[in-house]
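Heads up, this is only part of the complex; the chains shown haven't been moved.
Chain naming follows the written order as A and B, and within any one chain the residues start at number 1.
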Amino acid sequence: MDTDLKCNRLTCRRPLSNKAVVTTCSHIFCIECANELFNASRLCPACETTLAEPDDVVLCSLQPTNDYKTSVLSGLTPSTILEICSRAISFWQYQIHQESSFQQAVVRNVNDKNAQLQKQLENVVREANGELIILNNKKAELERDVELERRKVRELQDASREQNKEYLKLKV
Amino acid sequence: MDTDLKCNRLTCRRPLSNKAVVTTCSHIFCIECANELFNASRLCPACETTLAEPDDVVLCSLQPTNDYKTSVLSGLTPSTILEICSRAISFWQYQIHQESSFQQAVVRNVNDKNAQLQKQLENVVREANGELIILNNKKAELERDVELERRKVRELQDASREQNKEYLKLKV
């Protein structure tokens, strides 16, 4: 049920399951992206916060050992332990919220694309129908023209046959 | 950042912000749906678990008062408090996970619809183009026919004119 967090670099979004780099501005990156991005500058690639302090960008293991789990907060007072716990849960909640916003943006995006496609389909159908009507009209017109010319040919042939008959009669 | 949970009845999915009904099988419903569903039977409408015990279906306030927050777990030992805390966080995580699965199903659904529309568009374009090619071929053929007949008419007219000339010469 525990969903993997994803690298917060939009061009990466790889699921994170072993080691990752977290920032105090609540972002998380895969090791490869972190190496590339934080060597270039100390700005968060997700929100552009300046990350100047050493604890601002921290390497963390997403599957800590039992010994680590036992000792990491040992010795602290319950109020400090719960404060740390709240901050970590907030980090996770923020990531889940970002991911959910991302999914919703994807849905909106795909829905927009769908509406656009639907419209495009309607346009194509309308335009094609328009062209087909014009072509069919043209075709009907041409068929009428062909018929007309053929009739003219027949009339001219009939007239020519009559004329020929008159000519032969006269010659005789 | 705290996302509202949604009524787990698929036909409702109303965001829950004030009062709600939770089950020990980790589902949550709005008051209206709960009244309607749990009066009819003691089966969870989301997962069909039998909810026979009184604590299996519980009305809860999603915005508890400070006094309630102070006293609800007071007196319990830290281990019991943290166990309750873990169970409640798991409940929330399960809901978020379900919602995320739902969103992913929506994305898949919309993407499927998108692919279908794309295919439909391509089919329409291909069919329309096919019909247009046939019609254009037919039109070209008809135009050739018209031209052919018109040439015949012109030739017949020319022949008729020559015949007429011969006839008049003969007559004279």
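Heads up, the rule we're going with is that contacts are C-beta pairs under 8 Å (C-beta built on N, C-alpha and C of every residue); 3 or more make two chains touch, one makes a residue touch a chain.
Please read all numbers here as calculations on a predicted model, not as lab measurements.
Enquirer: Report the copy count for the entire assembly; 2 chains are displayed in place.
Expert: 4
The rule we apply is simple: only the chains that are shown with their structure count from here on.
Enquirer: Given a C-alpha superposition of chain A onto chain B, how large is the rotation in degrees, taken in steps of 5?
Expert: So the angle, rounded to a multiple of 5, is 180 degrees.
Enquirer: Using mean CA coordinates as chain centres, what's the gap between chain A and chain B in Å?
Expert: 15
Enquirer: Could you list, by residue number, the parts of chain A that touch chain B in their complex?
Expert: Against chain B, the touching part of chain A is residues 1-3, 78, 89-90, 93-94, 96-97, 99-100, 103-104, 106-107, 110-111, 113-114, 117-118, 120-121, 124-125, 128, 131-132, 135-136, 138-139, 142-143, 145-146, 149-150, 152-153, 156-157, 159-160, 163-164, 166-167, 170-171.
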